[in-house]
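Every protein chain of the complex appears in place save one, which is left out.
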Amino acid sequence: MGEHNPVLQVVDIWKSFPGVQALQSIDLSVFPGEIHALLGENGSGKSTLMKIMAGVYRPDRGVVFVDGSAMQTWTPAVSQQHGISPIYQELSLFPDLSVSENLFLRQGQFIKKGIVRWKYIEQQTRVLLDYLKSGSIDPRAKVESLSVAQRQIVEIVKALAGTRARVLLMDEPTSALSLEEVDNLISVMRQLRQDGVGIIFISHKLEEVMRIADRITVLRDGQHIESGPASDFTEDSLIRLMIGRDITHVGLRESHATGEKILEVRNIGRRGIFREISFSLERGEILGFFGLVGSRRTDVVESLFGIGPVETGTILVDGTPVRMTGTHRALACGIGLIPEDRGTEGLILSMNLAENITLPDLERTFPSRMINRRQEAVIAENICEELDVKFGSIRDLVDSLSGGNKQKIVLAKWLLRKARILIFDEPTKGIDVGAKEIIHHLMDDLSRKGVGIIMVSSELPEILKMSDRICVMAKGRIVGQFDAADATQERIMRCASEIAG
Amino acid sequence: MSIARKTGARNRESAHGRWRAWQHAHSWELILMGILVLELVLLRIFTPQLLSPSVLLGISINFMEAGIITLPMVLVIISKNIDVSVGSIIALVSVVIALCIQAGLKEWQAIVCALVAGSAAGFMNGVLTTKMRIPSLVVTLGTYSLYRGIAYVILGDQTYHEYSESFITIGRGNLFSVVPVPLVVFAVLAIVFAFVLHKTTFGRKVYAIGNNQKATLYSGIRVDWIVTVLFTIMGLMTAVASVILTSRNASTRGNMALGMELDVITAAVLGGAIISGGRGTIAGGVIAVVVIGLLRNGLYAQSVSPEIMKIVTGSLLILSLLMPRFFDSGRKLSLK
Partner (left out) sequence: MQVARGNGLESRRLEISSIRLMSTILFILVLMVVVVIRNIHFLDSNNIRAILMDTAILGIAAIAQLVVMLTGNIDVSSSSIMAVSGFSAALLMKSVHTVNPLAALLLGIVLGIMMGALNGALVAYGRVPSIIVTLGTLSIYRGINFIISGGGWVVSRDLPDSFRTLANGSLLTIPHLLLAFIIVALVAFFSLKYLRPGRYLYAIGSHLENAHIMGINSYRIVFIVFAIAGLLFGLCGVLWVSRFNFAQSNTASGYELTVIAASVIGGTGVNGGRGSVEGVVLGAFLLSFLINAMNVANISPFWKMAIQGLVILLAVIFDSYLVSRKRR
C-alpha cells in the first residue's frame, strides 16, 4: 500500500442524464496497491462513476488524471492503454476459444514468426493463473465450459496478460459467486494488491467489503459523502452513510390488501438458481421483493410468469395448482409481467403504440379475430389517457416515447388484459423522479382496484414506500419476510447483505 | 379532456398526413409497381404479341405454382425464418399422389393424401425448428435433401404419368373456358393470405414474432406454436402447388421443381419481405410474382434458355437485397 501518488484520479466530476443529476462534484483517487471499495445505494451514482473511470461515459465537467497528468481524451481504448481495466463477468471473452487463446489472441506474444506458440501461451497462462491461485482452471479449456466465477478470473487474468493492468475496475464482482468462489476471488485480489495493482470495486456486500477493502468511499444521491480507511467504519456506520440520516419509515402507504389469497407459492425451486421459495400474495396487496444483485429475484418472478421452468414445488392461483408451461398459461391465470428490460422484453419498439398495447389481449379485443384498426386506436387511446401517456399519435412507433411513458405503455398492455396479478421487475429503473411518482401512483391505484402486485426492486426507499409486505432474497433463497410496520432500511439491508443478527 | 384528446389525436392525422404515411409505409410496393410498369412498356416494345389478354392468361400458368408457395413464404420470412425445402416437398407430394393413384384410390382421395403429406412435411420442419432450437435454414437444408431423397427412393429414374384426363384439367383446365384454374387458385389464395396476414390477429402475431420474438413471448403469445403452424401451412400450400404442377405436366418425376425454392424466395424477397424479419406484404409478393413471371415469359419469347433465366433469377435475388442498402446506409453488420 503506497503513499505514492494515485494512479488514477478523478476530480470534480459532474454527470447528468435526462432528468437526473447522476454525479455532483465527485473526487476519487485510486492508489497503487490499494483495494478501494465504492459503496452506495442504487441511484447513488457509483456505477456511473465507474463507467466514467473506464472511459465509457464522458463527464459533463471534471478531469481524469493518470499518474498526475490530466487526460485530454478519455475513451475505453485510451483507458485500457493506460492500464485501467474494467472487469466484466464474461462479456469480452470468446466462448468457443480456449482460456489461453482468449488471453493472448491480440497480443504480440501470441505468435513467433507468424506461428502460434501454443505451448508458450499455455505456459504463460498457467503462470498467471497460478499466480492468482487459480491453477485449477485449465488453460486449454474452452471458455464456454467454465463457470461464471472462473470466467471472471479469466477476465482478470486477461487484464494482466496484456498491457499490464494497473487499476482494475470491478462492479459487483462477487454477485454470482458461491462462498468458496468468493474466497478465491478475494485471495486473487489480495495477490494483485501485493503486486501494486490498484483495485476499485463496487459491492453491496458489506461483510466482504470490511474483509478486504483498504479504503472505502460512500456516495449518496450523486454526492460524495465520505472517504477513509476501512478501519474508520463499521457495517452499521456504512449503512447509515449509504442511506442517509433519516432511517425511519418514509411515508407509509395505506394497504389495500383484502386478505384473500390470490397467489400462493410453495417451495418452488430450480436447480442451481433458486430454491425453497414460498410466499403468498393477497388481492390488493403489494409485495415487495428486495435483494442485491445476484439474489435471483428476476428468475423467481419470471418463473411465475411461465418463463424458465419450475422444477420443484407448486404454484397456486386462487387455490388451484397451476403448471406454468408457458407465458400463455400465466396470462390465462391473469398474471402479467412488466419486465426489467423495457426495450427488448416489454415492448416491440418497431411497432406502434396501439399494436403494442393490444398484443397480449388480441383475442378478447377482437373476438372475431379480425383486426379493426380504428377500434384498436380508440381502445389504445383510452387506456393511454387513463394512464396519462404523453404521445403524438397512437400510430407513432413506441420507440419515440420517453422512458417513463414507455413504461406506461407496458403497463397499458396489462391493464387492457385486466391482469389480476402484476409482476413489476424494477419498475422505475432509469426513470426520472417525476415519472417515478406517477408510476407509484398508478401501482397504488391498481392495488386499490384489487390487483395483487409483486414488485421487484433494488431501491430501498421504493420498497419501503410501496410495499405492504417485503420479501428479502439473497443467493436464490428467501432470507427474510417483513410486514411494512416492522421494516426499516437497516433491517432490510442487513438481511439482504446476510449480516447476522 | 378526454374528448379533446380523442379528436385531437384524430385531427393530427389529417388526410394529407395519412396519405404521406401510407406512401412511406408502402414505398417498396410502389417501387415494384413502377418496375412492373417499366416491364410492360418494354414488353410492348419487344414482344407486343405477349400483351394480349388471352396470351397473358395462358402463360400465367407457368408461374402459378411458385406464386402459390410465395404466399406462405412471405409469412415465414416475416417471422424471421426461411424454408428452402419447398421444391423437395413438391416432389415428395407428387410421389404420394402417384402412389395413391397407382393403388387405385380415387383422384380426390389422392389429393387429400397429398395435402396431408405436405402438411406433415411442413410440420416436421416446424417442430425441428422450434422444439430442437435448430436454425430453420439448417433444418430445411436437411429436409431439402431428405424429402427429395425419399421421392427418389420411391420413384428412382422413372416418370409416372398415368394421370387421367379429369386430373389433368386441374392444371390445364380453364374456368369459364377463359381463366386458367391455377390462376384462379392463386388469386383466391392470395386474397386469403392477404386477409390473414394484414387483417387478422394471427397475422399481427406473425409480424410481432419477426420484430421481436422475446417481447412477443413476454406478451403471452405461443411463439413456438405459431411458427410451427406457419411451416405446416407452408407444407400445405406446397402440396396444393404440387397437385397443380403434377396435373399440369401430367407426370411425376424425381427432379421436378428442382430449384423452385430459388424462385419462391426471390419473389418473396423482391416483394419486400426482409430476411431479418418483421417486414413484408402479400401485395408486394404478388406484384413480385407477376414481375418475375412476366420477365420469364418475356425472355422465353426471346428464346432465352432456362439456364440464362437462372442467372437472371439469381441476380434478381441478390439485387433485391442489395438495393435497400443504398437506401438505408446505416445497416448494421450481420454476417450470419
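Going by the order they are written in, the chains are A and B; count residues from 1 in each one.
Convention: a residue touches a chain if its C-beta (ideal position, glycine included) is under 8 Å from a C-beta of that chain, and two chains touch if they have at least 3 such contacts.
Worth saying up front: this structure is predicted, and the values here are computed from it rather than measured.
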Cross-chain touch to the chain not pictured, restricted to A:150, A:393, A:407 or A:428, is A:150
Contacting the left-out chain: of B:43, B:64, B:84 or B:227, that is B:84
Considering the complete complex, of B:146, B:179, B:250 or B:299, the missing chain is touched by B:146
Considering the complete complex, of B:59, B:234, B:269 or B:292, the missing chain is touched by B:269
Even though one chain is not shown, chain A touches it at residues 91-97, 101, 105-106, 110-111, 114-116, 118, 136-138, 140-142, 144-147, 150, 178-180, 271-275, 296, 475-477
Note that chain B touches the chain not displayed via residues 82, 84, 128, 132-135, 137-139, 141-150, 152-153, 155-157, 254, 259, 261-262, 265-266, 269, 275, 305, 307-311, 313-315, 317-318, 321-322, 325, 331, 333-336
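The rule is simple: only the chains that are shown with their structure count from here on.
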When centres are defined as mean Cα positions, the distance from chain A to chain B in whole Å is 45
Listed in rising order, the residues of chain B that touch chain A in the complex are 1-2, 5-6, 9, 12-13, 21, 199-205, 207-208, 211-212, 214-222, 278
The answer for chain A against chain B in the complex is residues 305, 307, 326-328, 330-331, 337, 339, 344-351, 355, 359-360, 362-363, 366, 369-371, 377-378, 381-382, 385, 392-395, 413, 417
